[in-house]
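Okay, here's the structure, questions in a sec.
Every protein chain but one is kept in place in this view of the complex.
Order of writing sets the chain letters: A, B and C. Residues in each chain are counted from 1.
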Amino acid sequence: MKSIDLNCDMGESFGSYSIGADDAVMPHITSANIACGWHAGDPSVMERTVRMAVEHGVKSGAHPGYLDPMGFGRRFMELSCEELRNAIVYQVGALRGFCSAAGTSISHVKPHGALYNNAMVDETVARGIAEGVARIDASLPVFVLAGVKGQNMARICRENGLRVVREAFPDRAYTPEGNLAPRTMAGAVKTDPSEIADRALRMAEEHRVLDINGDLIEIEAETLCLHGDTPEAATLVRSIRCTLETSGIIVKSV
Amino acid sequence: MKSIDLNCDMGESFGSYSIGADDAVMPHITSANIACGWHAGDPSVMERTVRMAVEHGVKSGAHPGYLDPMGFGRRFMELSCEELRNAIVYQVGALRGFCSAAGTSISHVKPHGALYNNAMVDETVARGIAEGVARIDASLPVFVLAGVKGQNMARICRENGLRVVREAFPDRAYTPEGNLAPRTMAGAVKTDPSEIADRALRMAEEHRVLDINGDLIEIEAETLCLHGDTPEAATLVRSIRCTLETSGIIVKSV
Amino acid sequence: MKSIDLNCDMGESFGSYSIGADDAVMPHITSANIACGWHAGDPSVMERTVRMAVEHGVKSGAHPGYLDPMGFGRRFMELSCEELRNAIVYQVGALRGFCSAAGTSISHVKPHGALYNNAMVDETVARGIAEGVARIDASLPVFVLAGVKGQNMARICRENGLRVVREAFPDRAYTPEGNLAPRTMAGAVKTDPSEIADRALRMAEEHRVLDINGDLIEIEAETLCLHGDTPEAATLVRSIRCTLETSGIIVKSV
Partner (left out) sequence: MKSIDLNCDMGESFGSYSIGADDAVMPHITSANIACGWHAGDPSVMERTVRMAVEHGVKSGAHPGYLDPMGFGRRFMELSCEELRNAIVYQVGALRGFCSAAGTSISHVKPHGALYNNAMVDETVARGIAEGVARIDASLPVFVLAGVKGQNMARICRENGLRVVREAFPDRAYTPEGNLAPRTMAGAVKTDPSEIADRALRMAEEHRVLDINGDLIEIEAETLCLHGDTPEAATLVRSIRCTLETSGIIVKSV
């Protein structure tokens, strides 16, 4: 039987500011990437989000980012390897505190935004993240972009003794090389629910996806990233899960 | 044989800003209260400070404070019990991450500055701290002001299943009631090294201290707080420890 | 002819976080209290909000608060008079920069949240604010709570050479003494649009309001504070303005 993990960024509200539809999306995913208070989230949001994940049997992973709430962690910051490593230990440690408090354990690490994107193309960033995770808990798997572009990061994680979980994006267009088409390209982000569900199913079942030329390319992924920030997010996530399970795919955490 | 713990606030540097004489003081204390990045400290400072503590066989405790670097955590902030509880879990969790990374474990929690002072007089603050520590790790002792003024906080910690370590200040004047004389009072802060060492010795040996009237009053404390922020700090700390050990007191962590 | 100013807090979005219905509310008010980046807002939000105010002929006032984005400026922080004074100069100066850039000038200062509330009851806070405004531009009027509770703050502003604009809240219940009923009291916050519009009209026309006992009490105010953070805010604000103008009140800035 084939299986797949469904992950979604969660806990990105901050103080009086609310973002995302966490309550509605949480019941339908298997892994939550929980913001750690640097790019988004705050201690009370973290506490609430971990508790909500536990209630729904969803895994709580750390979603560390740059210390840039004004930019939501989407702006590259030039940190040294050592600074990054310590930023990871700090944020993963803080989230692990809330997991302890909720009687659960932390399940994985997925870097956020510019930190994630740059880890795929900048060796210093990749090493900083991998070393940070290895130091605080080498048993934690790291989510890495599936395909050629994530291979360097994957190698660096493995060199640091870490398990890699490859991640694909059913609502994003792929180039023939297996990379994400840039967001500026027309059609780079899919919005049709049934198309996204079909792509998710093919990723889980055949480990393949239709590229921007309409050809099937290989994409090996153990987890699919879904988006929870639109009003329709919960419906979409539920329908993807339903499509997968109806087709005999087991939806479960990695 | 009598014993006493010597604690000192550590790791309060931040980025390019340096405060304290951590390198010089660390070899002479037994418990380090390490700032957790909210009132002071940053991930790289925390990493370095935990490592330095391990090298010297010093215990690494969390020193959480208000999120107010501009005020160095010395300005009261009106947080709810829930906000405080989560602020504690966050900061203790973050420091525990660096302890994991350094192969050690976190030893205690001592609130910083306005958070410490207000915990002694405001039940909401005391409960927030105690609940936070109890949730992340109920085996962690909490440092509480020795004497009448700390009794409420001590009771609240015990109600939450926590061990209390009472703390006295050899360089501070005490009122006949056993409270710290306000800093605005002349002579409230002692600066003569031999006087401070004598007071430390009497605290450790007799559980007593000379009050502002020159009378001996009782003060039960398992740890003494020393200050590490002046240039002469290291010399002073060393001479206190020397005085204690020469007099047969065992200086060791609680 | 009688006249009244309608003010509303604006520009409280931050980075990717959106709060308030500024676009919809702005056309119907006469004075915008624009967040200055400490409790809420950021430079790009400030720029946009000042520009939007100019487009609608609305006055741009500074809405300074505590440096506590996580608490949205609603948590009291114990700052010295000097710290407050400088915090005011900083924030008013920053907003004035955007007014310069937009070819307009800053019109008034209204403290936000806990800073506003505490200014009414704590002389140090009131003095810090008044001295800050007096130093950066003594021609700027300060918005102060109408009624007994605001008299101390009003006096301190006048002693610093500042003009005071008294402010009433048509959607809040008033005690017989002319104070705002605490939010915890049932019915403290009115939600019925026509009741709020009626109260606004009576405030503008008769300088009176129905208190919690159903008696008419005096309330002298030159500006009415409306709330812009609910989905229905724009409709409510428009209907209040319509009620006022239909009854012959001139709605204009102070």
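Basically, a residue touches a chain if its C-beta (ideal position, glycine included) is under 8 Å from a C-beta of that chain, and two chains touch if they have at least 3 such contacts.
Quick caveat, the model's predicted, so the values are computed rather than measured.
Engineer: Among the chains you can see, which ones touch the chain that has been omitted?
Structural biologist: Spelled out, the missing chain touches these shown chains: A, B, C.
Engineer: Given that one chain is not shown, which residue among A:Ala24, A:Val54, A:Met77 or A:Leu210 touches it?
Structural biologist: Per the contact definition at the top, the residue touching the missing chain is A:Met77.
Engineer: Going by the contact rule already stated, which one of C:Ala87, C:Ala146, C:Ile219 or C:Val254 would touch the omitted chain in the full complex?
Structural biologist: Looking across C:Ala87, C:Ala146, C:Ile219 or C:Val254, the contact with the absent chain belongs to C:Ala87.
Engineer: Which listed residue (C:Ile136, C:Leu180 or C:Cys225) would be found touching the missing chain in the intact complex?
Structural biologist: Here the residue in touch with the unshown chain is C:Ile136.
Engineer: Touching the hidden chain in the full complex, which residues of chain A are there? Just list them.
Structural biologist: With respect to the unshown chain, the touching residues of chain A are 67-68, 70-71, 75-79, 83, 114.
Engineer: At which residues does chain B meet the chain that is not included here?
Structural biologist: These residues touch the chain not displayed: 14-19, 40, 42, 69-72, 74.
Engineer: Please output the residues of chain C touching the missing chain, sorted low to high.
Structural biologist: These residues of chain C touch the chain that is not shown: 37, 42-44, 46-47, 82-83, 86-87, 89-98, 100-101, 135-137.
Definition applied: only the chains that are shown with their structure count from here on.
Engineer: How many angstrom between the C-alpha centroids of chain C and chain B?
Structural biologist: Centres of chain B and chain C (C-alpha means) sit 43 Å apart.
Engineer: Listing for chain B: what residues touch at least two other chains?
Structural biologist: 83
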